[in-house]
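Just dropping this structure here.
With one protein chain removed, the remaining protein chains of the complex are shown where they sit.
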Amino acid sequence: MKTGERIPLCNRDSSPNELYGLMFGIRTFEQSLLDLFQRGVLAGTTHTCLGQEATAVGVFSALNLELDCAFSNHRGHGHFLAYCGEAELLYLEVMGKPGGVCGGRGGSQHLQHRNLYSNGIQGGIVPVATGIALAEKLKGSGAVSVVFLGDGTLGEGAVYESFNIAALWQLPTLFVIENNGFAQSTPCALEVAGSIRARPEAFGIPTTEIRTTNVETIRNETSRCVDAMRDGAGPRALVLHNYRLGPHSKGDDNRDPAEIRAAWDQEPLKVLRERLDTTEVQLMEAAQTERIGRARERALAAPRYEY
Amino acid sequence: MKTGERIPLCNRDSSPNELYGLMFGIRTFEQSLLDLFQRGVLAGTTHTCLGQEATAVGVFSALNLELDCAFSNHRGHGHFLAYCGEAELLYLEVMGKPGGVCGGRGGSQHLQHRNLYSNGIQGGIVPVATGIALAEKLKGSGAVSVVFLGDGTLGEGAVYESFNIAALWQLPTLFVIENNGFAQSTPCALEVAGSIRARPEAFGIPTTEIRTTNVETIRNETSRCVDAMRDGAGPRALVLHNYRLGPHSKGDDNRDPAEIRAAWDQEPLKVLRERLDTTEVQLMEAAQTERIGRARERALAAPRYEY
Amino acid sequence: MSTKDMSERPTTVLQSLNAAMHRLMAGDSRVVVLGEDILDPYGGAFKVTRGLSTQFPDRVLTTPISEGAIVGLANGLALRGMRPIAEIMFGDFVTLAADQLINHAAKFRWMYNEQVRVPLVVRTPMGGRRGYGPTHSQSLEKHILGVPGLWVAAPHALGDPGSLLEQSVALEDPVVFVESKVCYGRFLTRPAELRAEEIRTARSPFPTLHLTHRGGSPDGVIFCYGGMAPVALEAVERLRDVDGIRVDLVVVAQLSPTPTDHLEALLQRGISEVIAYAEEASSSAGWGAELVATIEEIRASIAPRRSIRHLRIGGAHTPIASSKEMELHDLPSAELVAERLLECF
Partner (left out) sequence: MSTKDMSERPTTVLQSLNAAMHRLMAGDSRVVVLGEDILDPYGGAFKVTRGLSTQFPDRVLTTPISEGAIVGLANGLALRGMRPIAEIMFGDFVTLAADQLINHAAKFRWMYNEQVRVPLVVRTPMGGRRGYGPTHSQSLEKHILGVPGLWVAAPHALGDPGSLLEQSVALEDPVVFVESKVCYGRFLTRPAELRAEEIRTARSPFPTLHLTHRGGSPDGVIFCYGGMAPVALEAVERLRDVDGIRVDLVVVAQLSPTPTDHLEALLQRGISEVIAYAEEASSSAGWGAELVATIEEIRASIAPRRSIRHLRIGGAHTPIASSKEMELHDLPSAELVAERLLECF
C-alpha cells in the first residue's frame, strides 16, 4: 500500500511537546472531517474523538507499536492515527476512495492496518480482541492486545463473556473503557448501573480508574498495565473518564451547551498546552496543520471509484 | 387441564417437617426419573436437582405462589414441584405424553404452568425474566419475578445485560444464582473467574450469599429479598452454594467419588432430617413415596401420542 | 389506505409510522416501547419514536446497548400480557437478538402447548444506500425467514406502513417489522397509471399489493418488498416507457411465513413467462429463493407443463462497502432490474 507522509508517532519517551503535537494532529483531522461533512464532501457517517485525544495518544504511546495489537471501535480515528500516523490513508478511506487503507470498503468504522483492526458492532470486538490475546499468548510473541470500549458498550453481554475468559486464561488483554459521559444521546446514568470499575474487577481483572485528561498520566498508567501483562500477569482494565466535545456523529447534539462549554475548560489539549511553551506550541500546531492539510488535499484530489 | 393429586406445597409458615416433606417428594421424583431412564422408559435427556432440593423449596416457600412469577432453567423439576406440586403433570410431560403440562411438547426443560416458565437455553431466560418483572411493575401487580441460573450460566452475556437493566430500572427481579460446583463436566474454577457475588454487585444489585444447605436459611433470606423487592427496592441477587449429587443429566459422571460421598454428608435432606423426629419423618416419607408413586403409575398408564 | 387518501395529504413513511406509534400507545395502555436512544428530544436514531416519550413517559423506555436483552425484555413483557414494541437501531444488529427471536419468542406459544401468546413487535431499519458501511447497511431479514412461529413483515411506500405496524401489534405472535432506512423520507404514493389491488387473507393477513397495467396480460412480473418497491417500480416504468414492455409489480408485505395463498391467487390470475424477484440483499438463500420454490410448487399443480423463467435480482454477494460508488454499484438499481428483465425478451 502506498502511504503518504505520516504524522510523527509517540512512545514512552516522547516529550509533552510531542504528545501535544500528536493530539493536535488528531484534533485537526477530526475537525476537518466535520467540516468536510458540512461541505457535503463526505457521505455516510463518522464519529470523531474530539475531547478524547488523550486516550488515543496516551494508550498508543505506551505500546510497542511494532508488536502489540489493538482493536478499535466506531470512534477509532484517533486510535488509528496514534497507531500509524497515516492521515492520508485514513482520509482516503473515509472518503471511500480506492487508495484508502481498506480500499474504501470499510470506511470510518471498519479499519485494518497491520496490527490494528476496528469494527462497528458495539461489544462484538471485545471477544475478538480477547482471541487475539490468546493467539499472541500461544505464539509466545509477547504482544498484548488492547481493545477500546465506551461506557455505552458496557451494555453488551459480549463484554462480560470476554472479561470472564480473559481472566480465566490470564490473557494479555487490556480493556480500555472510556466513559465519555454519553452513548449517542443517552447519558451514562441511564445506561450504566452500579460501578464501571467494579465490573472488570468482579471477574478478577485488576482495574485502574483515572479521572483525568492528562495524557502523561494515561500513558503512565497504560505503561504499568502493559508491563504487567507482558510479564504474564493476565488481563488489565483501564477506566478513563473524559467528555465527548463533539456531536455523537455529525448530527444533532441535544446536550446542555453550558455543560459542553465547561468541558472545553478541561479538555486534554488545553490542559497540556497550559504547561508548554507558547512559541513551540504554535510552531508545532502550524506544522501539524500543514501536514494534515496536505494529506487532506492529496486525498481530495485522489480518484474515486468509477464504474 | 386435568390435574391429579398434588404434593402439598410450602409457604413461609410451613414447619421444618413440611419443608422436609416437600424436599423428600422432589428427591423421590428425581430419583425415579433416573430409574425410569435406566429401565428405558424415558428417552431424551433430563437434569435432576438431587442435592439442590433446598433451593427449590427454600425459594418457593418464600414466594406468593398466586402472584409471583418464576423462570426456571434446564434443572427445573424441583422448581416446578415446589411451585405447584403437580407431579403427575410433570411425569406425563417428561414422558412426552398428551396429558403432560405442555402436552409433551416441551419435555423436561421447557415447562409452563400458570406463572412458571422454563427454557433450555442457558442465559437467554434471564432477560425474559427481567421483562416479566418489568411487566408486573408496569401493571402494578406487586409480583416479583424470580429467575434461576447456575454457576456455568454466568458465562452467558445475557445475564449481565439483564443485571444492568434490572438495576437501572429498579425492577423486581430476583436472580437466584446456584453454584452447584459444576457446569456439566466443568468444575466452577474453570468457568467462573473472580467472584460470583461481586458480579451482580458490580451492577448495584444488593446480593446475599449463603453457603448452606439449610432450607430454612434459604427461605429466610429469600423472604428478605422478596419483601424488599415488593416494597419497591429494586432487584436482588441470591448466591447459593451447594453440590450436585447426581450426574449432570443421566450419563457419565467423571467426578471424584470421594468428593461426591463427602457431599452426601451435607446434603439438605440429611441436614434437616437430623433435627426432626424420626417417626414423623418416616411417616412423611412414606406418604410422599406413595403419592409420587401413584403419580408415576398413573402417568405410566396414560396413553402416548399415536399417529 | 386508498390512493386518494394519499394524494390529499402527503405523508412520508416516517410520518405514517410515527403516527401509528402514537395511535398505538394512546389506544392501548399495554403497549410499551423500548429501544436505544428513543427518548425525546432525540427521539430515536431514525425518529420513528419521536414524541412518544414526551406523551407517554412511563411506557417509553430507553435501554442500554443490549439488543439481545431488549428482545428478551419484550418477550417477558409479551408473556405477561403487555404489547411491547422494541426497536433495534440498525437491522444489522438483529444477529444479537437471534437467540431471543428463534429460541424464545418464536417457540414459546407452541412449545408451551398454546398456553401462552407472545405478541411482540421488533421494529428495525434495514438496507443500504446511505454510506453507512458494512455493519450498518445490510438487509439481514433473509436470515430470520422460515422460523416456525415468527412473522416477518415489511412496510413500503406503496402501501400503508402505519396500518401494517398496527396489524403487527394486533397479532398474537411475534413479528419482526423490517423498515427500509432509505424509505423513511418517501411520500406514500401509488402510480396512477397502474391498477392496484390488495390481497389479504385470514391465513396471511399482511397484504400483497398487485399493480397491473390496464388491458391485456403482462409480459412479466416483478416481485419485491420494502425498500425495493420504489426501485422495482422505476424499473417497471422504464421498461414500459423506454422498451415498451409491460411488467406487473407485486409488492409483498408478509415475508414470513410465505403468503402461499396470496401467491396462489396471483397465479390463478395468469402465469407469466418471466417472473423476477428483486431484493436488496444478495439473493443467495434469500427471500426470492423461497418465492421461486413456492411458486414452482403452485405452478406444478395448476400448470404442470408450463415453464417459468425465474430471475432473482439481488445485491452483490459481498459485504456492503462504505464507498458510495461501490455501494451503489453493488446494490440492485432500477437500471439493473430493467436490464436483467430485458434480457429475457
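Chains here go by letter, A, B and C, matching the order in which they are written, and residues are numbered from 1 within each.
We adopt the following convention: contacts are C-beta pairs under 8 Å (C-beta built on N, C-alpha and C of every residue); 3 or more make two chains touch, one makes a residue touch a chain.
Values in this document were obtained by computation on a predicted structure and should not be read as measured data.
Novice: The chain left out here touches which displayed chains?
Specialist: Counted over the whole complex, the chain not pictured touches A, B, C.
Novice: Give the residue, chosen from B:P127, B:G155, B:P172 or B:P268, that touches the chain omitted from the document.
Specialist: Considering the complete complex, B:G155 is the one touching the chain left out.
Novice: Among B:G25, B:G123 or B:P172, exactly one should touch the missing chain; which is it?
Specialist: B:G123
Novice: Which listed residue, A:L9, A:L34, A:A135 or A:A302, touches the chain dropped from view?
Specialist: Looking across A:L9, A:L34, A:A135 or A:A302, the contact with the absent chain belongs to A:A135.
Novice: Which listed residue (B:R105, B:K137, B:R219 or B:R244) would be found touching the missing chain in the intact complex?
Specialist: Counting the whole complex, the residue in contact with the absent chain is B:R105.
Novice: Tell me which residue among C:A19, C:I102, C:V116 or C:L328 touches the hidden chain in the full complex.
Specialist: Going through C:A19, C:I102, C:V116 or C:L328 one by one, C:I102 is the residue touching the chain not shown.
Novice: Give the residue, chosen from A:R27, A:H47 or A:H110, that touches the chain omitted from the document.
Specialist: A:H110
Novice: List the residues of chain A that touch the chain left out of this view.
Specialist: On the chain A side, contact with the omitted chain comes from 69, 101-103, 105-106, 110, 112-113, 117, 119, 121, 124-136, 138-139, 145, 157-158, 161-162, 164-165, 168-169.
Novice: Touching the hidden chain in the full complex, which residues of chain B are there? Just list them.
Specialist: Chain B touches the chain not shown through residues 43-45, 93, 96-97, 100, 103-110, 119-123, 152-157, 183-186, 190-192, 252, 254, 304-307.
Novice: Considering the whole complex rather than only what is displayed, give the residues of chain C touching the chain that is not shown.
Specialist: Touch with the absent chain occurs at residues 92-93, 95-96, 98-99, 101-103, 106-107, 110-111, 133-135, 140, 142-149, 256-258, 281-290, 292-294, 296-297, 299-300, 304-312, 316-319, 321.
One rule holds in what follows: only the chains that are shown with their structure count from here on.
Novice: For the protein chains shown, what form does their contact graph take: line, ring, star, complete or other?
Specialist: complete
Novice: Could you please state the distance in Å, as a whole number, between where the Cα atoms of chain B are centred and where those of chain C are centred?
Specialist: 42
Novice: Report, in whole Å, the distance between the mean C-alpha point of chain A and the mean C-alpha point of chain B.
Specialist: Here the centre of chain B sits 46 Å away from the centre of chain A.
Novice: Got the chain A residues that touch at least 2 other chains?
Specialist: 154-157, 190-192
Novice: Could you list which residues of chain C touch at least two other chains?
Specialist: Within chain C, residues 63-64, 66, 68-69 contact more than one other chain.
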